[in-house]
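A protein chain is absent from this complex, but the other protein chains hold their places.
Chain lettering (A, B and C) follows the sequence in which the chains are written, and residue indices restart at 1 in each chain.
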Amino acid sequence: MSLPSWEAWTCVWGSRIGDTLNYLYSIPHSIATAILSFLHINLPQLNYLLTWVIASIILLVVVMVNVIILIYVERKELGRFMDRRGPFVVGPAGFFQNFADAFKFLIKEMILPENADGLGFNSTLVIVVASSMLIMAVVPQAPDFYYTNTDLGLLLAFAIFAIEPFAVVIAGWASNNKYSLLGGFRSTAQMMSYEVPMLITVLSVVVLAGTFNFTQIVNYQASHVWFVVPLIIGFIVFLISIVAEIERIPFDTPDAEAELVHGWMTEYAGIKFALFQLTSYVRSFAGAAIMVLIFLGGWTGPILPPILWFYIKVYAVFTLFVWMRASLPRVRIDQVLNLGWRSLLPLSLVNMLIAAFLKIYGGVFHL
Amino acid sequence: MAMAEMWINMGPQHPFTHGLWTLKVKVDGETIVDAEPIIGYLHRGFEKLCENRNYPQIIPICDRLCYVASMSWDHVYVSAVENTFDIKVPPRGEYIRVIALEIQRIASHLIWLASFMTDIGNLTAFLYAMREREMFIDLLQALCGARMTYNYPRIGGVSQDMPKSFPQQCLKTVDFFEKRLKEYDYLIEESEVFRIRSQGVGYLRPSDAINLGITGPALRGSGVPVDLRKTDPYSAYPDFDFEMAVEKDCDVYARYRVRMNEMHESCNIIRQALKKIPPGPVLGKAPRHFPRGEGYARTEDPRGEAFFYIQADGTDRPYRVKIRSPIFVTVSAAPAILRGYKVADVPSIMGSLDMCLGESDR
Amino acid sequence: MADPTPTIVAPKGDKDYSYLVSPSTVQEQEIIASLKSKFPEVEVKLKQKGRLECVKFPREKLVEFCTYLRDSLDFEHVTCVAGNDLKRAWEVIYHISSYKHRCMIQIRTELPREDPSVDTISQLWGGADWHERETYDMYGITFNNHPKLERVLTPEGTDFFPFRKDFKLLDHWKIDWENKGKRPKPEPMVSTDTRFGDGNG
Partner (left out) sequence: MADVLTSKKKRVGLLGYAFKPMWISLRTLMRTSFAGGKPNTLLYPEEKIDLPDDFRGELGLVMDRCVGCESCARVCPNKCLDMMEDDIGDGTTKWMPALDLAQCMFCGLCVEACPSTALHMTNRYETATQDRNEKIFRPHEWALKPEDAPDQKPFPYPELYEINCTGCGACDRACPHEVIDMVSIPGTAKKRPNGTFGPEKKIPIFDYELCVSCALCVDACPFDALDMLPRSTTASDPAVQPQLQNVKVEQTKQEVSA
């Protein structure tokens, strides 16, 4: 049995070969080459595989570091919004509080509830964590820092985004807990009702930019105008949808702690629970990143390097999420669904009309 | 078409319960078909405890009936004893009691606001309310030396006069607090999300409310103007000019507004009391020996009608003490209010009724 | 098939209670006169303003009396139902108040020692429901026709009535000063609560 050809891989994941301007390719490639030449092995397939593995690890580390900073930022900002301090004991200004929490979760017992479905209960964890990490694989972070740059990047990102609800409903069922079950149902219903307006909004961006490729969308915005200006309605719809998609207050109905103790996560304990929490932040990061890329001009900006602009914008959007969380109460599940189907769907269609109009008569507005 | 129905046990360890109790709800999908409250986890045999302690010793355990409104429970017990044995309280003592009671009412309503806000998911308002409550707890601490369990009223008055700096501190706090109340209006009341969570939720018909024995802000939120401070005045309340807060919407939002308006009125009462307070002693002569007799007192607790019935047999201990707790009755009415709403409405409806299980289970 | 899912109706057109703001012109004496004319054998007296009293009430008349109170005299609210152990007899004490006339009536009913039962008033006032359950729970006084006369504060399966005077409390324990001032070990409590048979969650 031989490994598949490079071309077979690249048709899905976009071009990686010879992409020397991409640090997430060039650095792992040189490391892999060094390792293999040290071992006197000359196998291009192995080189490719090793490059991929090292690139994955680097990406994982980058995302994880960001997520940890994100959690810290959220706790600090939330503290200030709420007239308190947030973490301040562990490490400088409490920065290592997350690590302390993670360690605490590590030493907790991992509980499998009685009469729970072990396979469903545990496999869910893998699916949720893996699928959420995978989103970042298709989201470029700078013109010279991306994992893949496929032509269908935008569509792929949302396809991966939509995997989680299946796992969640399995988790809710497998926990053998009524709160989990209700949480799983809610999660699925909410995802379903928000995917539609969100994707229609995304489609309006695609109509204007004429491509599904993130880099080209950003380049289009750089040469014309950020899409938040012509598609402001779409921006608001997308903001609400993405908050619902990543299940944050005010749309955190699947794990509303006052109603369903912790929703579908109720029965997960210890490190499993910690991983779920971490995953929700990975999804927040991915959501904010996608929002930045398709509406806020991506990594374009003056003076500073593109990767820095990207992170600045992502953290700004995330601060917006935190701000909303600090200010708004939770919406009831039927109201969430009503909002999705009755308000956001028509609005997104209006936004689509605007996009089509701008596409046809865009010359007037230099679009 | 009904879906498969199931019972959900909410509590005793559930974030919405605010105390130890269980609400078994029968749901059809997410809609509540039936509910059954179960209480008794905190039952300490309070009335039996009272039968085994002498009259002054009961005051500190009355604090434990509901430790977010200790002063009210102390006061209702003490006034029941005073009614039973015809003990006079000097006017200054009555005024200080009213001041303490109103501070306690504000503190209790703030705790309610905090817990209600966590129920509907707004953690910021929770922390703001707790922050403001701290100021009033400081006031009570200056008055009697304890932060939660005051043991301040005595049979025949209060245990000590207020400190010299207290009136000034109190006025400052009240003025500052009214500014903060405006902030709450912006943060909570004028937010559309709060409106859709509270308006049209938890309807309680006025006739039902009266028949089910619900009292206090929940009753006034249903448009029934009954406030015992007005309708059955006690202590020094007839001396003050204030209004009872009544709303006609009968829903969660109405109860919210009733409590917010009551906080304003409490501020008014505190100001008037500090202005009018007469000089003199604070503790009248209380007998050491209590004759036979029976008597009762009812007051407007922050949660409703609090009632103490005392039967004395001539010894130093009461023969029978009966406590009517407003929340005990309110819990019993929970199924009637909850039927037809969503599971997600349970926290907001029960939160709007201001649960306190210490006084309910006794 | 279970009950159909209840629907929510806004309470419009319910009785308007705003007349409760001002007190009614009916004096306590008129209430007493009215009660005396209807129930000549019942002794009602005025204790103080707004406080009526009714001792040694015959228990057979209770529901009739309370119905008259509620329907004709506007006593809308039952404040409290309390049991009591007089040793020679049982006693149930009702406090029923009127928002309209701003007064409260206290009814003390003695029940014979051997037959602690009385008719329920929870059909008249829903608020009396749990008070009667509690009285049953604590004193073992049964209320006829009560819809659900079960334990409410103590766990199900409790075989004693804790507020009866013959229920002896444990003595206050003494610290064992000889043995370095240790407190005695408490005996483990065994729960008999069987109300949670319905799975988890």
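The rule we apply is simple: a contact is a pair of C-beta atoms (placed from the backbone, for glycine too) under 8 Å apart; a residue touches a chain by one contact, two chains touch by 3 or more.
Since the structure is predicted, the reported quantities are computational estimates derived from the model, not experimental observations.
Judged over the whole assembly, touch between the missing chain and the shown ones holds for A, B, C. Considering A:81, A:146 or A:214, the position touching the chain not shown turns out to be A:81 (whole complex).
Within the set A:36, A:112 or A:324, the residue that contacts the chain not displayed is A:324. By the touch definition given at the top, subunit A reaches the unshown chain through residues 77, 79-85, 88, 323-324, 326-328. The missing chain lies against subunit B, touching residues 53, 56-61, 63-64, 124, 128, 131, 141-142, 144-146, 149, 151, 159-160, 163, 183, 185-193, 195, 225, 230, 243-248, 257, 261, 264-265, 285, 287-289. Touching the omitted chain from subunit C are residues 18, 21-22, 172, 174-175, 177, 180-183.
We adopt the following convention: only the chains that are shown with their structure count from here on.
Among the chains in view, B has its Cα centre nearest the centre of the complete protein Cα set. Taking each chain's centre as the mean of its C-alpha atoms, subunit B lies 21 Å from subunit C. Averaged C-alpha coordinates give centres for subunit A and subunit C that are 59 Å from one another. In subunit C, the residues touching two or more other chains are 201. Across the assembly, subunit B contributes 8 as residues in contact with two or more other chains. Here subunit B touches subunit C in the complex through residues 2, 5, 7-9, 24, 28, 31, 33-34, 38-40, 43, 45, 47-48, 52, 200, 203-208, 210-215, 222-226, 231-232, 250, 296, 298, 305, 307, 309, 311, 320, 322, 324, 328-329, 331-333, 336, 339-341, 361-362, going by the rule given at the top. Across the interface of their complex, subunit B is touched by residues 1-11, 14-18, 20-21, 23, 50, 76-80, 82, 84-85, 93, 95, 97, 99, 102, 104, 106, 125-131, 134, 138, 151-155, 162-163, 169, 195-196, 198, 201 of subunit C. Of all the residues in subunit B, the ones that touch subunit A in their complex are 6, 8, 14-16, 30, 117-124, 127-128, 131, 187-188, 191, 193-194, 196-197, 342-347.
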